[in-house]
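After the structure tokens below, expect a handful of questions from me.
Just one protein chain is left out here, and the rest sit where they should.
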Amino acid sequence: MDQAALHTLLLGAWTTAWISAVAIAGGVPLGLALALLREARIPVVGHIIVLYVSLGRATPLVTLVLFIFVGAPLLGIPLDRYTAAIVTLLLNTAAFNAEVWRAAIRSFPHEQVEAARAAGMTRALIFRRIMLPQIWITSLPGLVNEMTFLIKASPAIAVIGIVDLTRVTNRISAITYEPLPPILVAAALYMVAIGTLVRLQRLLDARARRLAM
Amino acid sequence: MNKWEILWNHREMILGGFKSTLVLFGVSAIAAFALSSLIVLAMRSGRGPFGRVVRGVVDGMRMLPFLIYAYLLYYGLPSLGIRFDAWTAGFIALITYHAAYFAEILRGTWATLSTGQAEAARAHGFTTFMMYRRIILPQLVLRAAPVLGNQVIICLKDTAFLSIITVRELTAAASAVQSQYFIPFEAFIVAIGLYWLTSMLIEALVARIGFAAERKGLGYKRAAVRR
Partner (left out) sequence: MDTSAPPFAVEVRNVSKSFAGIEVLRDVCLNVAHGQTVSVLGPSGSGKSTLLRCINWLEEPDSGEILIAGVRIGVRADGKTHMPDRELARMRARIGMVFQSFNLWPHLSVIENVTEAPIHVLGMAKDEAIGRAEKLLEKVGISEKRNAYPYVLSGGQKQRVGIARALAMNPEVILFDEPTSALDPELVGEVLAAMRALAEEGMTMVVVTHEMAFARDVSDEIVFIDQGCVVERQSPEAFFDRPQTARARQFLSRYT
């Protein structure tokens, strides 16, 4: 593979990287918000969230990104492809993250909350100082696991014309007529990124177990 | 004519795509599971080179995006003289990719089984293969049903990626219908609904297996408790 091809490939890698990063950064807090809203047991909102999470986990990313990219303008919301891609990845990952957070919240020992309330802390304070630091640690392995799935699913955004790390290999082979090298290099880059996250996940898992909740 | 009527008039396109998705997904999920139950035996075969290679390949697959793997089979292999049509490449990708994931799930579950019962099987005259089929594998399925179910749903969703390598499945059909007749919402809502329905059915099946497991004391929660 020559210089130009490598350069193009790295541009594709960059596209995948920054779009994934934005979706990951937004998806973690969004998932938490959804989990908290659900636990708050507000009548209609709770049901909507359950429906959303169920749909979000069952819908293929390819279908969703097409739906949002083609459908949003018809609702009067103009979306360029990058925004559409980020919104789609966000909605998808938030649905999975909501379940991860929910499991951590559910398994949080109620005694700690009671002790804090007895000490006069407000609910917001309890959440911020007592619950969040701990459920953050127990949720991390699951959240990182979901990050690996996001990166593995990110090639779906190619279908709305974004030249990500996967689609870029088509571009390169259209010029060089050698499809195999760029595909192999792209595969290697993905594996390095995901492999790093997997290793991180194992470390976090060990740390969470030491907290032994 | 309203948009839903247009969609109804062209429903064979969507349903045809749905049928393709079901065939791809159904055949692949079953074949992948069958393949994985053999792979997990290879993974457990100790420190020899064969076991290590298999474990390495399985770990590798779990770090690879599905689409790039499909690309490799469909666009990459022709350089080496191996040419698959899109459907064949799709099947091979789905089956081998998910076999690796199923194998890792089964391997992890096997590690939680008590070792004595395999000895009891051997002491009663079971050959290794029979012991695996009658004693080990049923328990792996019972214990790992929820995780296996999740992986089956991922297999269903991965079929949509194949639309990118020109396989005419549900997402490709919905996309074709909506662009031809200008009914994006209706077409995609139905497609998403069909995916959702299928995964609900899978989860219902998993729940039934879960009930059987609970009855035998092998449920997800109870499996951790040993008397």
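By letter and in written order, the chains are A and B; residue numbering begins at 1 in each of them.
We adopt the following convention: contacts are C-beta pairs under 8 Å (C-beta built on N, C-alpha and C of every residue); 3 or more make two chains touch, one makes a residue touch a chain.
Note that the coordinates shown come from a computational prediction; the quantities given were computed from them, not determined experimentally.
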Which of B:Asn9, B:Ser45, B:Thr88 or B:Thr128 contacts the chain that the document leaves out: B:Thr128
Sites on subunit B contacted by the missing partner chain, in the whole complex: 114, 116-117, 119-130, 134-135, 138-139, 142, 215-218, 222, 227
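One rule holds in what follows: only the chains that are shown with their structure count from here on.
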Complex interface listing, subunit A residues touching subunit B: 54-55, 57-64, 66-67, 70-71, 74, 148, 151-156, 158-159, 165-166, 169-170, 173, 178-180, 183-184, 186-187, 190-191, 194-195, 198
Partner subunit A, residues of subunit B touching it in the complex: 60, 62-69, 71-72, 75-80, 153, 156-161, 163-164, 170-171, 174-175, 178, 184-185, 188-189, 191-192, 195-196, 198-200
